[in-house]
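Here the complex is missing a single protein chain, while all its other protein chains stay put.
Letters are used for the chains, namely A, B and C, taken in the order the chains are written, and counting of residues starts over at 1 for each.
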Amino acid sequence: MKIKIIDTLFDPWQEIQQYQLSIPEVKGKFGATSVFVGTMRDFNDGDNVKGMNLEHYPGMTEKQLQKIVEQAMQQWHILDALVVHRVGDIFPDEPIVLVAIWSSHRGDAFDTSRYIMERLKSKAPFWKKEILVDDAERWVGKNTDGYKK
Amino acid sequence: MKIKIIDTLFDPWQEIQQYQLSIPEVKGKFGATSVFVGTMRDFNDGDNVKGMNLEHYPGMTEKQLQKIVEQAMQQWHILDALVVHRVGDIFPDEPIVLVAIWSSHRGDAFDTSRYIMERLKSKAPFWKKEILVDDAERWVGKNTDGYKK
Amino acid sequence: MSIKVRYFASLKELVGRSEDQLPFVGNLTVADVLKQANKNKVIPNNILAAVNMEYVAFETVVKDGDEVAFFPPVTGG
Partner (left out) sequence: MSIKVRYFASLKELVGRSEDQLPFVGNLTVADVLKQANKNKVIPNNILAAVNMEYVAFETVVKDGDEVAFFPPVTGG
C-alpha cells in the first residue's frame, strides 16, 4: 500500500505503471484494477476557474488516508492500493487525486475505489481555494456526495 | 468514443494516455476519470492456468459494445469513453479489457464504468478457453455477477 | 436464397463446424434453423441466438439472407 502527498504535477497513468512494477508479488494474482482520477476543471458552480490552491494538514492527512484504506481492506478483499493526492497550486486539466485498487475480483476493486474516494472527500483534511478568472479567490464550501445520482 | 478489439499485448495506461491526448475538446471539462482493467490471473476455479484463448464474433462484438456504451450515455452524463478488449492467445498478467470513462462528476464516471463492465461481461460475444498447466483445455462456463459482494 | 448459420466457441466444437448455409424456405424461426441444421445433435439449452449480430429470442422468424448465430453464454472481460 502506498499513500503519497505531492506538491508538483504528476501523471496518474505513469504513477500506476511504476507502482505496479514495484509490487511483483501480486503478478498473476490480480484480475481487477479499478482506478479513479480526479482532475481540475476550468469551471465550478457556474464560474470559470483559472487555478486553485490546495491546503492540507501535514501528518493528519496521511494518517486519515491510511485509516481510510485500512477500513476498506476490512470490508473488501483487495491486494494492493495506491493513493496520490496533490497539494499546493493546481491549474485546470491537472490531476488532483489518484486512487488505484488491485484485487482478484472486480466487485471488490470497484467498491473499494469508490469507498476510498467518498471517505477521502469527507474525511481527509484537504481544502480547496479557487482562483476565478477575475483573480477573486473563494474557498470551496463543501464536497458533494458522490453516491447520489 | 472509441471501441477497439486487438489481438496483441497492450498497455492499458498507455492506451489511456494516448486516447486522452486525442480528445482535447474535453480538456478542463472532465473532473473525473474512472478506469477498469481486467487482467489475466494465473489461477481460476481452484486451478493453475497457464494461458487462455479468447474467441469473439467479429462485427457483433463491436456492435454490442457500441450499444452498451450508448445505453450508458443515455443513463449518465459522460464526456467520453474508451473500451479496449483483447482477443486471441493471452497469458497471465496480461490485460484483457480496459474501460475508461471521462465525466464532469465522479458519480457518473464510477456508475458508467461499472455498468459497461457488467454489460460487457453478459452481452459482448467473447468466449474464454483456459489452458491449464497440464495442457488440458476448458471453456469458461459463465461470468459471475460483479455487483454481488 | 439462403441463410448463413454460424457457431462459436464450445458450440462450434460440439457441432464440429463453424458455419452452415441453409436454403431459405420461408417461415422458419431461429429455433427451427438450429434444429434443421443439427438434426442428430443434443444442443445445450443455455445457447444464445443472434440474427444479423443482434440478440434475438428463439421464436424470431428468419428472413432470407439473414445471418443466424448460435453460441454459449459469453465470458469476456
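Worth pointing out:
Definition applied: a contact is a pair of C-beta atoms (placed from the backbone, for glycine too) under 8 Å apart; a residue touches a chain by one contact, two chains touch by 3 or more.
The shown structure was predicted, so the numbers you read here are calculated from the model rather than taken from an experiment.
For the chain that does not appear, the touching partners among the shown chains are A. Check A:11, A:55 or A:70 against the missing chain and you find that the one touching it is A:55.
Between the chain not shown and the residues A:16, A:78 or A:120, the one that touches is A:120.
Residue in contact with the omitted chain (choice from A:1, A:73 or A:140): A:140. Not every partner is drawn; the one left out touches chain A at residues 38, 54-57, 59-60, 63-64, 85, 96-97, 117, 120-129, 139-143.
Quick note on the criterion: only the chains that are shown with their structure count from here on.
Centroids of chain B and chain C (each the mean of its C-alpha atoms) stand 26 Å apart. Taking each chain's centre as the mean of its C-alpha atoms, chain A lies 22 Å from chain B. Averaged C-alpha coordinates give centres for chain A and chain C that are 48 Å from one another. Contact with two or more other chains is made by no residue of chain A.
Among the residues of chain C, none is found touching two or more other chains.
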